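The complex is shown incomplete by one protein chain, all other protein chains being positioned as in the whole.
Going by the order they are written in, the chains are A and B; count residues from 1 in each one.
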Amino acid sequence: MSIKKVTQHPTQNEALIFERSQTGRVGYRLPELDVEETPIEEIVPSEFLRDDDLEGLPEVSEVDVVRHFTRMSTWNFSIDLGMYPLGSCTMKYNSRLNEKVARIAGFLNHHPLAPEAESQGALKLMYTLQEDLAEITGLPGVSLQPAAGAHGEMTGVMIIRAALDKRDGEASKERRVMLVPDSAHGTNPASAKLAGFTVKTIRSTKDGFTDMDHLRELCDEGGIAGLMLTNPSTVGIFEKNIREICDAIHDAGGLVYMDGANMNALVGVARPGDMGVDVIHLNLHKTFSTPHGGGGPGCGPCCCTAELEPFLPVPRVVKEGESYRLDSDQPNTIGRVKAFFGNFGMMVRALAYIQTHGDSGLREATETAVLNARYISHFLQEDYEKPFEADPMHEVILSHKKQARKGVHTLDIGKRLIDYGFHPMTVYFPLIVDGAMLIEPTESVGRQELDTFVDAMKSIAKETIEDPDLVINAPHTTRIGRLDEATAARKPVLRWKPDMETSAKSA
Amino acid sequence: MRYIPNSKEEMAEMLSDIGLSSPEDLFRSIPEDVRLKNELNVTRPLAENEVIAEMEAFAANNPAAQKTSFLGGGVYSHFSPTIVDNLIQRSEFFTSYTPYQPEVTQGTLQYIFEFQTLVCQLTGMDVANASMYDGSTSMAEAFLMAQRVTRRDKVLVARTVHPEYLQVAETYTQHGDMELDTVGIDEESGRINADELAKIDTETAALVVQSPNFFGCIEDVNRLAEIAHEAGALLIVVVTEAISFGMLKSPGSCGADIVVAEGQSFGVPMSFGGPHVGLFACRQKFVRQMPGRLSGVAYDKNGNRGFVLTLATREQHIRRDKATSNICTNQGLIALAATIYMETMGRKGLKEVASQNAQKAAYARKQISAIDGYSITFDSPVFNEFVVTAPSNAADLLEKISDQDSILGGIALTQYYDGHENDFLVCVTETNTKSEIDRLVVALKSNS
Partner (left out) sequence: MSNIPDNLKYSKDHEWLLVDGDTATLGITDYAQDSLGDVVYVELPNEGENFNAHDAFGSVESVKAVSEIFTPVAGEIVSSNEDLNDTPEVVNDDPYGDGWMVKIKMDNSGEADALLSAEEYAEFLESEED
């Protein structure tokens, strides 16, 4: 018997919803209007009414929509499918329990402008999370308002700016230099600019640490407002001189902001507040596992010292006796960074994560995340160049140096990993390592899967020698191959139109 | 810990494989003096049902969530088809990352492309991005973009824009060269005060107006566009109630240059203010000055159509301090919810839901205006929100009907505007039944 194969499986061939649309199809039903209908022009003058009849909007049934999204979803790799070793992104397990509790009706149906007295549960939850994050970071002032990491960074550096302005008055104008290591995330310099700072870049040493001599030299040049430091750094190494670094900045009159992107290497083990850090942001969607959701939503709380607390965004959630209150009466605040109080739904999930782990579980997660990274590092260092000697924390940096001699580069190695059933690692970041591959297994991967990953990486290293084209042309197992990104950027087609297909192809 | 696959035994073996003897050895690179000596002072680990019980207890203390509500003001209670929340819980969507590797993220890239298209269609603009955090930050980013596009530093904002949005913009712009100025309110119409528009000049980068505005009033966007353009400024239109797109003339067709909106109304729960989703759209010629991610069409070498993140050189991971914005994480999953909502409701549903909002609000407005002692504060046409002047202090009145009648009757304006002690903002959506509206009327009447 032979199996007849259709030319293309429906799941591989899902068109855009606009191309699927059929005039007259309907996917919803509303209750019938239960008030007496008024002619619409009597409610809104016709000059303000839409006159395009929403042409082009899709007309589809409920089944069409469900199949559409279900089919498209199968084109995504996900944490639930397997190891997603994106360095710096912390793709750990997203618990279903967190999703469930965030959907409790008393949270979902709660309006942010409901009276405070009738919102005590929500405010108490926020206050509880603030207390936990203060304990975890060793920094007592907490605002949950920022919506994501970069938003928390902006908040953090604006707090520094406000604190210096308050401390130095007019003289603060001479203090506008924000130091950022060359290994930093791009969000750091972009956030510093929003707070009106000029960025100066600190070099890293060949061992991957902040160059202390260069740091002191920059401090001596003066005008230092502060430092934005990721610790462990973006190459996954703990800054052993963290105390000295903070001291140098403080001696120069500046304040230290820590990018908490890698906080999952420290929870329960060490606290930024004990290192001399003044302000930090956390990524609840990384360290505390509120899902990444294909690019968001995040939540980027800011934690700071008691001295910086008056500058946090308003409103603040405070406790008075047994009740909770929103306090906007803070004369030194940097202001509001978002309407309402932040991504509350993410706060619920993060608190559920903390409660589920508890004191011992939070530390166990950190230990396991670091162990898993060390394990990968140990077993791959013969096959791939490991640019820095120091022991990695929660993520491992490797480079393509050995493979590049055969014409195989980081991107190719990442794409080939897809054929082995893994999502690629973070590629070409940080910029200080040529052909960087940043691998973060997280604690959510067991030993067998780590072994499979190590085997895959070793196999790719071998293929690089024996059949480099196999790697260079990867992936071979996906619905589409590598896309022509240059043409896409030269003639961008950013929305569907009836003639889109022809115009995009002629580009 | 049940989320961690390895057993204690496996962990011990792995430690020994790499030549370590205890977990503490993993942290030797952290100087002794900054290592934590004790366990964190947080709760002991809780079992699944214990966590649920804790959370239920928090939620039970939000009595407002159970009440009949006429609250709006930037966050709205709307119907959301069951499939919206169901589909966004597919693992492939909610446990994936930003689609930087297109071969294994086509699902995300295609829905972003559909989202961008839908936002363009509804706003009447040429291009839209993959989303911003929310309406308020989207507006602040629009100010910065207008400054880059026009190379002018002054932004004129109507005071009829959501007051919290304005506060966010003040925070965002306090350290740049931007000068924010406001245009007052016409106390008759509840619209922007046209007499103050003379403030617009050749230094003005943008005029910013919300429509329907914070008071629910529909602004004359066409005319405001003409005024802005005459001075060589851009017109930025803000929309907090996205359902209005289904009925009102699109900002793009009225001449807007940048449209920013809050997309929460598209099937996203209120969740005490977030996560929601910011929409951001503009004219084609400004695309390289846009903040945020963009998904675009691309083909592989076999001619298969796919999608990639494109024009990435605008963004922080490449252009660092010269980027168009510092945004990285956006609201991906909420943009997905909004996309599913818009597609499920579709061309017919988006019109019908908008119409029901307008009809029910018109009914409520008429009923309330007939109560002795109550009046409708502004005479402009509205969509689904309107301001009511009560015979006494509005905040006290609202507290009373909440306690006595279990109705959240609206938002007292005093928290945002001086001199409006007796005024409150009422929002009526398709989820409010006629009997709920009638109950509100009775409650107000008994306090006249």
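Keep in mind that, in the parts below, a residue touches a chain if its C-beta (ideal position, glycine included) is under 8 Å from a C-beta of that chain, and two chains touch if they have at least 3 such contacts.
Quick caveat: nothing in here was measured; it's all calculated off a predicted structure.
Colleague: Considering the entire complex, write down the shown chains that touch the omitted one.
Modeller: Every shown chain touched by the left-out chain: A, B.
Colleague: Per the definition of touch given earlier, which of B:K199, B:H229, B:R319 or B:K400 contacts the omitted chain?
Modeller: With B:K199, B:H229, B:R319 or B:K400 as choices, the missing chain is touched by B:R319.
Colleague: On subunit A, what residues meet the omitted chain?
Modeller: Looking at subunit A, the ones touching the missing chain are residues 428, 485-486, 489-490.
Colleague: Please identify, in ascending order, the residues of subunit B that touch the omitted chain?
Modeller: Those residues of subunit B that touch the unshown chain are 288, 312-313, 318-319.
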